[in-house]
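The complex is shown incomplete by one protein chain, all other protein chains being positioned as in the whole.
Our next item is chain A:
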Amino acid sequence: MSAQITVEELAELMKKAAGVTVAPQDLQQQYDSAFDSLGIDSLGLLGIVGELENRHGTPMPPDAERCKTPRQFLDLVNNTLMAGA
């Protein structure tokens, strides 16, 4: 498992945990859109965080589930993974 979360992995998690299908290239263009507008509610984001924690075997900071946009989320998560590596 790569230490960094890619936009592809986030798109896959969004589908698995929240049932929202967005192609990675489209997600890249909506980097600063709110998760809400992508159809991801707070429980959906919580599910994405839980799945990431299980895959990478490391806890994410509480702020992860409060991120508003994909950019904020990936920045926070990848910084956390980098620090732990």
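Please note the rule applied: a contact is a pair of C-beta atoms (placed from the backbone, for glycine too) under 8 Å apart; a residue touches a chain by one contact, two chains touch by 3 or more; residues count from 1.
Just so it is clear, contacts and distances are computed from a predicted model.
Per the UniProt record, the absent chain's protein name among "Chemotaxis protein CheA", "Ketosynthase chain-length factor", "Acyl-CoA/acyl-ACP dehydrogenase" or "Carbohydrate ABC transporter permease" is "Ketosynthase chain-length factor". Taking the whole complex into account, chain A touches the unshown chain at residues 15, 17-21, 39, 43-44, 46-47, 50, 53-54.
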